[in-house]
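Complex shown without one protein chain; remaining protein chains in place.
Up next, chain A:
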Amino acid sequence: MSLLRIRNLSVDFATASGRFRAVDSVDQDVNTGEILAIVGESGSGKSVSMLALMGLLPWTARVTADEISFDGQDLLNMDRRARRRIIGNDLAMIFQEPMSSLNPCFTVGWQIKEALRFHLGLDRRARHARAVELFEQVGIPDPEKRLSAFPHQMSGGMNQRVMIAMAISCKPKLLIADEPTTALDVTIQAQILDLLAELRNETAMGLVLITHDMGVVAETAERVSVQYAGQKIEEQPVVPLFRTPHHPYTAALLDALPERATEKRLPTIPGVVPGQFDRPPGCLFSPRCKFADDRCRGEPPQPCGADLGQARCFHPLSTDERLAS
């Protein structure tokens, strides 16, 4: 049984210019001890889908789903108080911008101890000991001293470690990390990714890694889900995804990687992601897809079977077609 199971999740925002569908019929499973990466371009609904699950969206968002269950419990129909006990405890999240989720007015030590008090009810001394232990675990040098530092007195990499320390303070069963290394230098990024993988190995927690960096995906994830304009358009284990992508969008995205370039001119994807007012009636990628025909333009494709990476496509690619095209 999956640790996290999402079926047919959609999120609509009420905006001044009308309804906007940010997440569109997404299914997702995460198993215990597994690293799932969610990739996709800016605005493809990666953050919103996970915030929906955490119950952290503003009131303008309407969340619908057939099922959202975590560790056997029904999150969808759970009342706010019960959900609040799970979130931050068994289910934790590292947010996209560390500086905006740490409070600048309090020391990082106060903030982590407050989380420990709320969720675990530890006394003063135990909180301090656990905070020091967590800082050591995430590789913050000189933890006793760092506990009394304010966020602005530390580097981006250190603040990101504080965020991770807070997120894992209650030994979560599932950690959702939203772009945990995007703002960091590669040498620090490597340390943080190693740290997350180590935590997974030690505690068998599940890890959802949201990123748009294909290098990070290739090196860290086991399974990859690709999102486009709010939909999940493909999902595969990491090795076959990079070797034989089935959705033309995934294929085009991988071709655009500079490190795969064979010539000075890189392959490009014409056009842009559809917005609120130009969502096509059929496949959302059809206006940019070189394989699109009338059917693609008129009728939304349903996901294919697992053998074709659940690609939302009428003409999923296989190896032979890719070689021929």
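Here is the rule we go by: a contact is a pair of C-beta atoms (placed from the backbone, for glycine too) under 8 Å apart; a residue touches a chain by one contact, two chains touch by 3 or more; residues count from 1.
Keep in mind that, in the parts below, contacts and distances are computed from a predicted model.
The chain not displayed here is annotated in its UniProt record as "Dipeptide ABC transporter ATP-binding protein", chosen from "Dipeptide ABC transporter ATP-binding protein", "Acyl-CoA dehydrogenase family protein", "Putative ABC transport system permease protein" or "Cytochrome P450". Within the full complex, the residue among A:T32, A:Q73 or A:Q191 touching the omitted chain is A:Q191. In the complete assembly, the contact with the undisplayed chain comes from A:A218, out of A:A61, A:L122, A:A149 or A:A218. Here one chain is not drawn; of A:T268, A:Q302 or A:S318, the residue touching it is A:T268.
Although one chain is not shown, part of chain A still touches it, namely residues 41-42, 141, 155-158, 185-191, 193-194, 212-220, 238-239, 241-242, 252-254, 256-261, 264-269, 272.
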